[in-house]
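Below you'll find the structure I mean.
Note that one protein chain is taken out, while the other chains of the complex remain in position.
Moving on to chain A:
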């Protein structure tokens, strides 16, 4: 059986990957993907913990987080569409009308 700590390290590694992607990349779609990776890192941890503790709360949390992530992706992608229509660009560095 795979020890719990492996899942936790996996979750932590995924979270770090997502955070790095978010900070290092400027393409809005890649940034969105990085956030999804971070949320799924948390989901991995929650599911593993729920199974180990024989507690259904962890699994319920995963479902709610997934639902919220879907809503977030819907709004995020529609904002990207609006952004592209307006600026013909999906890189945050090129979108600079606000300064100060």
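The criterion applied here is as follows: contacts are C-beta pairs under 8 Å (C-beta built on N, C-alpha and C of every residue); 3 or more make two chains touch, one makes a residue touch a chain; residues count from 1.
One rule holds for everything that comes next: contacts and distances are computed from a predicted model.
> For the chain that is missing from this picture, which UniProt protein name fits: "Cation:proton antiporter", "Succinate--CoA ligase [ADP-forming] subunit beta", "NADH-quinone oxidoreductase subunit N" or "Acetyl-CoA carboxylase carboxyltransferase subunit alpha"?
In UniProt, the chain excluded from the picture bears the name "NADH-quinone oxidoreductase subunit N".
> Which chain A residues touch the hidden chain?
Against the missing chain, chain A presents residues 8, 11, 15, 18, 22, 28, 31-32, 35, 38-39, 41-43, 45-46, 49, 53, 55, 57-58, 60-61, 64-65, 68, 71-72, 75-76, 79-80, 82-83, 86-87, 92, 95-98, 100.
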